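Entry: subunit A
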Amino acid sequence: MSALQHFLAMGGYAAYVWPAYAVFFIVLIADSLAPARRRRRVLRELRARLARQSARQQRQPPPATPSA
Partner candidate 1 sequence: MMSDWIPLWLHKLGSPPTFYRFAGTLQPWALTLALLLGAIALYGGLLLAPADYQQGDAYRIIFIHVPSAWMSMFIYAVMGVASFVALVWRIKLAEVVAMESAPIGAAFTWWTWDARLTSELVLLFLYLGVIGLYHAFEDRRQGARAAGFLAIIGVINVPIVHFSVNWWNTLHQGSTVNVFGQSKMAWDMLWPLLTMTLATKFYYAASLFRRARTDLLDMEGGKDWVRKTAEDEADR
Partner candidate 2 sequence: MNRPGLGTACAAMLRRDLALAWRRRGDIAMPVLYAVIVATLFPFALGPEDTLLQRIAGGVVLVTVLLAMLLALDAMFASDIEDGSLEQLVLSPQPLALLLGMKILAHWLATALPLIVIAPLLAAMLHLPGAVIPVLLLALLLATPLLSLLGAVLVALTAGTRRSGMLLALMLLPLCVPAVIFAAGAVAAAQQGLPWLAPIAWLAAALVLAVVLAPLACAAALRIALDA
């Protein structure tokens, strides 16, 4: 048996070891994808809100510059 086959076979326990590792990494990948989606959504909503605000300000003459 080649070294790679030996490695993959895990001494006969392949069906036990590899799915466990696979699920582990799937869980971590899922955990890292969720915040990425949320971040894009939050930024999108923020920009949309800012665009609406500046459009509204352009329609009305702006009052004295509001302090930050």
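As a selection rule, all candidates are chains of the complex that A comes from, given by their letters.
The definition used in the following text is that a contact is a pair of C-beta atoms (placed from the backbone, for glycine too) under 8 Å apart; a residue touches a chain by one contact, two chains touch by 3 or more; residues count from 1.
On a predicted model such as this, the values are computed, not experimentally measured, just so you know.
Visitor: Going by the contact definition at the top, pick out the neighbour of subunit A in this complex from 1 or 2.
Guide: So the candidate in touch with subunit A would be 1.
Visitor: Which residues of subunit A touch candidate 1 once you look at their complex with the stated criterion?
Guide: Touch list, subunit A to candidate 1: 7, 10-13, 16-17, 20-21, 23-24, 27-28, 30-32, 34-36, 38-40, 42-44, 46-47, 49-50, 68.
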